[in-house]
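Take this structure first; my questions come after.
Partial complex: the chains shown occupy the same locations as in the complete assembly.
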Amino acid sequence: MKLTLGDIADRFDLTLQGDHSVSVTGIAKLDEAGPSELTFLFNSSYRKELAACKAAAVVISESDAKGCPLPCLLSKQPRLSWAQIATLFDDRPVADGRHQATAIVDESAEVGENVTLAANVVIEAGAKIGSSCWIGPGCVIGAGTILGKDCRLYANVSLYHSVVLGNGVIVHSGAVIGADGFGFEPSAGGLVKIPQIYGVVIGDDVEIGAGTTIDRGALNATEIGNGTKLDNQVQVGHGTRIGEGTAISGCTAIAGSTIIGNYCLIGGAVGIIDNLTITDRVEVTAKSLVSQSITESGRYSSGTGLMSGNEWKRNIVGFKQLAELVRRVRKLERAAKRTANGSH
Amino acid sequence: MKLTLGDIADRFDLTLQGDHSVSVTGIAKLDEAGPSELTFLFNSSYRKELAACKAAAVVISESDAKGCPLPCLLSKQPRLSWAQIATLFDDRPVADGRHQATAIVDESAEVGENVTLAANVVIEAGAKIGSSCWIGPGCVIGAGTILGKDCRLYANVSLYHSVVLGNGVIVHSGAVIGADGFGFEPSAGGLVKIPQIYGVVIGDDVEIGAGTTIDRGALNATEIGNGTKLDNQVQVGHGTRIGEGTAISGCTAIAGSTIIGNYCLIGGAVGIIDNLTITDRVEVTAKSLVSQSITESGRYSSGTGLMSGNEWKRNIVGFKQLAELVRRVRKLERAAKRTANGSH
């Protein structure tokens, strides 16, 4: 694609300070962009890097642009402009509306208009695929599963039976939606499997990362609200309900029947135990364990912070006597009080 | 399926207090069940919710049933009845004994009677599939790998060569059994790969969750005992041996050559380092790190518990001076002792 700074300014309604005819072939970081690439200033503290920057132009806020030695594309929200401009350089697979010969569609399934089915796709009985979906190679769509329109499934996604995706859902490779929740009842003969008979219901504009697993429910469907984004290798247990506009970073594990609110930010590698309720706008920092319900919005953490191995070893000894230490301090305080009283 | 309360009472030998002819179309939670659904009371503390419950009937213990405003199915073990009754409403894929045209079976492989092979299944040389197995779309079964009877592999499962599954094993999508263990030896030329020449041996009635990985061994086979259940995204290192009837929740990582006993309950997102021995009936709470062998049955934990971000920041400063704090308290105690001695 041939693009100039002028084209980009026009398309995204940005003010260009510089030569409209300069051609742009891509985007890159401030310290790595070449003379035909566009770059971005997201944070005023990096302004001093502009002097050495070789980019064709920088997308920048009006206030940061003062004295900028480069051509500028003025934006009220440089990060949002980034999201928009980057779409011009995206080479992700394009839907072409073709069904490859090796795609296998059960005769009772319904496939909408302009759906792309890549090689070796398998669509089981009674499934419905909305218009303009793009289904990558090796994806399996189980019986009775329903996709809205404009969904995008990358290679080797597995959707079980009785799963519902809204419109515009993106699912990355290796993700598994609708596997059995982990439910067993102890008995004399061993652990008895509890059938996981409910499905999974996913809203519009949800993105699901590579290798993420979302289990089907036992007594209610597992639900993910509109606009929620799950990173790679997230685990969502059976019957869990996640609200709208929530973002969950990679490798976070959420146990069954927990309810998570709207607009939460859950860090990476967090653990959330089962049967909790977490309110809206809760932020949990990376690798925390959420072991109780959270009823107030705000930021939450657990863990000890990182130390050098030796420092850690010394302090960990202290941790294991912490209850004892609290008692000893209390005793000292009582003694000090007696001393103080005695000395008056 | 047309079912009545009477049918269910008869089939599972439950006592019905209510109208035998009421039809039942499914099961649901106490607060969500509709008038044609069955519900369950698992815990006496929820008895007060029975008043507002709209279910057709409740499966309930005899003691909780006193004064129950709903029709009751009396059960000695309501959770076990749940596991049994739910099977009636399970729409998981049914084995039909058909081999899809696109299933590829090496001529030296053996496939038992009544085995279902879905689309794009690949069975390599010398593999053996026991009778009545159900192999989902896109599954790959490596050379010489052996499945007992009645196994169920959901879509896109990968079994390497020289893996053995017992009878009645369930493996969920995206699981990988028999990949190389992580073994390298440093040398002048870099890390040298240690071939992982042993396989994996899995007992009867084991369930393996979506995205779970169980590595092959280097000096002995990796083993999972009968009736053990692994949730999603569990990692089992090479040469590890897990006993019978143990349940391991999602995202738990178990390093190589560790031995885990029978009837353990390992929580989610737990880490267990290599070369440990964990005895029978050990419970480990979510997100703990097991860094030493456990020789006594019981419950084990690590971690700090969750705090608000500000509270956590304050306490974490204390943690990093904990060894120092212990010393300071000891010094105060000595001083207090001197004071006490001096004042007598």
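A and B label the chains in the order they appear, each numbered from 1.
What we mean here is this: a contact is a pair of C-beta atoms (placed from the backbone, for glycine too) under 8 Å apart; a residue touches a chain by one contact, two chains touch by 3 or more.
None of the values given here were measured: they were computed from a predicted structure.
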For validation: placed chains = 2, all identical. Expected total copies in the complex?
3
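Heads up, the rule we're going with is that only the chains that are shown with their structure count from here on.
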Centre to centre, by mean C-alpha position, how many angstrom separate subunit A and subunit B?
24
Residues of subunit A defined as touching subunit B within the complex
102, 104, 120, 122, 124, 138, 140, 142-144, 156, 158, 160-162, 174-176, 179-180, 182, 184-185, 187, 190-195, 197, 211, 213, 215, 218-220, 233, 235, 237, 251, 253, 255, 269, 271, 273, 283, 285, 288-292, 298-305, 307, 311, 314-315, 317-319, 321-322, 325, 328-329, 332, 335-336, 339, 342
Of subunit B, residues touching subunit A in the complex
26-29, 32, 40, 77, 79-80, 82-84, 86-87, 89-93, 100, 102, 118-120, 136-138, 154-156, 170, 172-174, 205, 207, 209-211, 226-227, 229, 231-233, 245, 247, 249-251, 267-269, 286-287, 303-309, 312-313, 316, 319-323, 325-326, 329, 332-333, 336, 339-340, 343
